[in-house]
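All protein chains but one are shown at their positions in the complex.
And then subunit A:
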Amino acid sequence: MTHTINLKAHNRPEVMERVLRVVRHRGFALQQMSMQQCDINQEVNITLNVTGERCINNLELQLSKLYDVSHIELEAATAIKSAVAMNA
């Protein structure tokens, strides 16, 4: 099944590596991606199309644990990155 994930992350040079590593390690394959720097807040917007047999929510939660990721949502889903998630 293919899923679309939108996320905002701190614009560190290695941030794409971090995100893509988690996607691969947690059992998903990348189909398509885009990344764009924002003008404000030193952030980047990343959109990933991924496919995999595992539960997409688990990937979403693992990505939300990345310290540099500030916001994440599954397309057609509500944002789940809560303050509690930030704590972990």
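Things worth noting here:
The rule we apply is simple: a residue touches a chain if its C-beta (ideal position, glycine included) is under 8 Å from a C-beta of that chain, and two chains touch if they have at least 3 such contacts; residues count from 1.
Everything below uses one rule, namely that contacts and distances are computed from a predicted model.
The chain absent from the displayed complex carries the UniProt protein name "Acetolactate synthase", chosen from "Outer membrane lipoprotein carrier protein LolA", "ABC-2 type transport system ATP-binding protein", "Acetolactate synthase" or "NADH-quinone oxidoreductase subunit N".
Across A:N6, A:N49 or A:Q62, the residue that sits in touch with the chain not pictured is A:Q62. Not every partner is drawn; the one left out touches subunit A at residues 13-14, 17-18, 21, 25, 55, 57-58, 61-62, 64-65, 67-68, 82-88.
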